[in-house]
Every structure is written in structure tokens, then in C-alpha cells.
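What you see is the complex with one protein chain gone and the rest in place.
Per-chain numbering from 1; labels A and B assigned in written order.
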Amino acid sequence: MAKVPGLVKGLGVTLGTLFETVTKGANTVQYPHEKESPPTRARGVIALHEGNCTSCMLCARSCPDWCIYIEGHKELAPPRREGGKPRQVNKLDRFDIDYALCMYCGICVEVCPFDALFWSPEYEYSEPRIADLLHDKAKLSEWMETVPEAPELEAGAEKKKK
Amino acid sequence: MITAMGELSMVLAVLAFEAPYWGQSLLRVLGGIVAVLLPAGTIVYVFLFKMMSFMQSRLGPMEAGPYGSLQLVAEVGKWLQKEDIVPERADARIFKMAPIIVLVSTFLLVAVVPFGPDAWFTNFEAGIFYALAVSSLSVLGILMAGWASANKYSLLGGLRAAGQLIAYELPMVLAVIGVIIQAETMNLQQIVIAQNAGSIFGFDGLGNPYIITQFVGFIVFMIAIQAELTQAPFDMPIAESELVSGYMTEYSGFRFLIFFIGEFATAGVFALIASVLFLGGWGVPFAWFGWTDVDSVDNWMNIVGPVIMLTKMMLVTFLIMWVRFSYPRFREDQLQKFAWKVLIPISLGNIALTSIFKVVM
Partner (left out) sequence: MSITDRVLGDRQRLAYIASQAADSRLNVELETEGMTLNIGPQHPATHGTLRIIARLDGEQVVWAEPSCGYMHRGYEKLAEVRTYPQVTTLVNRIDWLGSFANEVPFILAAEKLMDVEAPARAQHIRTILFELSRIANVSLFLGDLGVQMGAITPVFFAFRDREYVLNLIEGATGGRFHPNFDRIGGLKDDLPKGWIAETKAVMKKLRTFCDQIEELLFGNEIFQSRTRGIGVIPRDIALQYGLSGANLRASGVDWDLRRDHALPMAWNKVDWKVWTHPDGDSFARCWVRLQETREATKIVDQLLDTIPSGPIMAKVPKIIKVPEGEAWVSTENPLGEMGYYVVSRGELGPFRVKIRSASFNNISVTPWVLRGVYVPDIVTILASLYFILGDIDR
């Protein structure tokens, strides 16, 4: 026990932290009374903009877990101008994302060519039953209200063409 | 305050109401239970939950009651409602007896601690001798728990505990001998009075707390207590990262609660004994109020005394817990080397020096 200072300095660190916590408060965020807001890009839940979706199935195919279920049918919509042909449009019957399987990887949001899927930082949607984690079309459209604007990029970034 | 009320009621019963002997005994038993469980509860809440959480830069329990003050009640309730499991191949009788032995040694230990000039459970002449002897009972309980659990981890923990606790009994005893020599008595009440009525080189403003003259003895005693309580850095028997919980692994429900409360109750009682031996116990220096010996101490000291004891106990416990949360643990053989090769020679030297000074001065 020749060099006592090492042991004593260690005690000093803990005592210092004690005073720091008492005077300045701890780093703890007391959930559920206080809630932290996650950053803008946080991957909380996926929202669906139904108007843009054409059931091209790219998202369902590229999901690593195959957790997106899409069913649609083609309908004849009235022509855009007088005397034209009726055009075929895709109508979504079913667009479910099973959040019990979802890996939150974001591949579906990335590959969608029509900007129909968006990320939202919402994270408080846990359910007592696993079956309730299958969000259907209506619920996914509700999440659209929580989608934030894309954040501004740092200096030196190239402007995206999209 | 509740300790004070317990002591006061007991004292009043003894002095004023002239309760029959069985009544006095009953009050003493109740007071004893309060005097043990209250420090345990205080230590667990204030130190373990809150103060150490602040040391780790977090808040500790905050949900149960305001600022988490009812967390201990919640913990007790939680442990009580768990299933009581006795492993199939465990030796059931010894398995069930072990926690009780550990707790009983704590209660026996608090019987000799004085809380005030008249607030004591028994004024035992060989007080400290009895205390040291009875504190060794817990070793038996731990060994029983380790062996009877039919679990290799518990066995390792129990055997480590046996070696460690017996090894650290010696420095504890030897550290205390210095105090005995200086106080010329083994009676804990007399030791308190000797400290508070005494003076250092004629200056009696501080009394004569033995922490100043027996500084080496104090350090050795604190280290020995840390080892006796199996707290880090001497918590090899529990060694959470290796032995899961050492000798306590197979216990659940009420039996684990007894071990848990027993651990902190013993910490509290040892802290009480440390404050009696080294910090002046329940008293303040008599010179402040012009008292000369125990009979001239005012009666209100019977109420203030326990409060002062509680404060000093919390100071000592803060030291114990501070070290516990800051240091990693020793390995078993390093532990033993430290006890036999370092602590015992130092405390022997301390005794020699104290005796020389006592005879010369």
C-alpha cells in the first residue's frame, strides 16, 4: 500500500459526481413524466401517403422480413379530358405493416419511387397484444401527421435533385 | 426520532412507571428490534438508494412515494410476495436456519450498544468482548447457507466467506484492544463516558474521541468492518460478476429479505459500535455542559442521545458505502495476504504503542 493517492483520487471522483448530481441534477430523463424528443431523422414509425401509392410492390419485395402486405385492384377512372379513354388506376385495398416483424431498417421508405412512405419519430405505440401491432391502411395514414420536415443539411452537402 | 421514542418509552418504563420485569423485558425487546431495523432501513434508503445513485450520476428510485421514500416498503412487499423456493437437493433444515442465524447475531450485537446515559439494553461489563464474540456467529450462518444450497456457486461463496470473515476477525479485535487499553474498561457505556469526559493534553473542548489518538486503530477497524460485512472491496463471497450472488444465490422471497435486511442491519450496528468506540457514542463532550460523570448528565440526553447516535452512525456508514461504490474487489488470496501480512502487524504495532503511551503518560 505504498501509493495511497491512487485509491484516494478514485474516492474523489465519486464524491465529485455526488456533488455534481446534487447541485446540477442527474442526466436522468424521468419517463413517462418527462419525455425526450428524438432527432428529426429518428426511425420511429412508417407513415403512408395513400394518394401517392400505386401498389408497385417494390417496398413489399425489398423488405428483409416481408412484413408489408399489399393488396390492390385496378379500376377504371374517368378520363382526364373529354373524349379520352378511361384510364386504369391502382386502388389500394390493403396496406398493412406488421410492426412485430419490422426491423426498422428503412429500405421500404428508400426504394419507394413515388414518395408514398415516410419516417416519423413517433415511438409510443406499443400494444398489449401482438396482433394489434399490425397497422392497417387507416392507421398508417394517421401517422402522416407526425412526419417532420426533412432537416437542413450541413455545409458542403450537395443539393439533392429529388 | 423513532429510535429515540423507542428508547424513551423504554427508559420511562424502566425509571418512572416501574413496570414489572416482564414488561421491561418486553419493552427492551421491542426497542431492540426498532434499534436494529431502523438503522437498516435508513441505510438502505438514504445511502444505498439515494446517495449512491447520486454518486453514479443518476436519481435512484423516484416513483414509490415522494422522491422514492417508500421504495423500501415497496421492496419489502415485493420480496414477501415471491415464491419460497427450497432447491430439491438442498439440506432443507439447514437451508432454512441459515438466514435466521445471520439476523440473530445482529440483534444480539445491538444489545450492548448504549444510546444514552440511561438508555441502554444491558450495561454489560465485558461489553466489547461480548460484541466481538457474537459478531462471529454470522460466519456460521453464511457457511450454512453456502453449503446447504446444493449449488457450486454458493459453495464457492460460502467457503470464501469462511476464510475471509475469520481472517478479518483478528484485525477487528486487535484494533479494538487499543481502545480498551486507553479507556481501561470493556464496558461500552464507560468507554463513551471516558471519551466525553476526557481531555486531550488538558484541552477538554473536544472531549477525548479515540479517533484522534487511535487513528490507526480506527482505520484498521473500518477496513475490518468492511470485510466483515462482505462489502466491496472485500465482497468476494458475493462477487456478483462471478458467483451471481454467492451464498445467497438460492434464496428467494422472505429468506432473501432476511439476508438483505440483515446485511444492512449489521452494517448499521457495526457503525453504531464504531461510533461508540471511536467517535464518542451518544454524547457530546461533557465540558460543553459542565457535566462530570454519567450521573450528572441531564435526562434530556436520553432523547437526544439516540439522535446523536443515529447521526454518527450515518457518518460512519457513509464512509463504508462510499468505499463500497468506488473500489473494485480484491481477489481471495490478495484479501488474505492483506489481512495477515498488513493489517495484523499494524494493529499489533498500534497496541504496543498505545500500551507504551499509557504507561508512560
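Criterion: a contact is a pair of C-beta atoms (placed from the backbone, for glycine too) under 8 Å apart; a residue touches a chain by one contact, two chains touch by 3 or more.
Keep in mind it's a predicted model, so treat the numbers as computed, not measured.
Peer 1: Which of B:36, B:102, B:156 or B:272 touches the chain that is not shown?
Peer 2: Missing-chain contact among the listed residues: B:156.
Peer 1: Out of B:61, B:233 or B:306, which residue would touch the omitted chain in the full complex?
Peer 2: Going through B:61, B:233 or B:306 one by one, B:233 is the residue touching the chain not shown.
Peer 1: Which subunit A residues would touch the chain omitted from the figure, given the whole complex?
Peer 2: Considering the whole complex, subunit A reaches the absent chain at 1, 3, 6-7, 9-10, 12-14, 17, 27, 38-43, 62, 64, 103-107, 110-111, 119, 151-158.
Peer 1: List the subunit B residues touching the unshown chain?
Peer 2: On the subunit B side, contact with the omitted chain comes from 55-58, 152-153, 156, 232-233, 235-236, 239-242, 244, 325-334.
In the analysis below, only the chains that are shown with their structure count from here on.
Peer 1: Using the average of all C-alpha atoms in each chain as its centre, how far is it in Å between subunit A and subunit B?
Peer 2: So the centre of subunit A lies 55 Å away from the centre of subunit B.
Peer 1: What does subunit A use to touch subunit B in their complex?
Peer 2: It is residues 1, 7, 10-11, 13-15, 17-18, 20-22, 26-28, 30 of subunit A that touch subunit B.
Peer 1: List the residues on subunit B that touch subunit A in their complex, please.
Peer 2: My answer: residues 51, 53-59, 62, 322-323, 325-327, 342.
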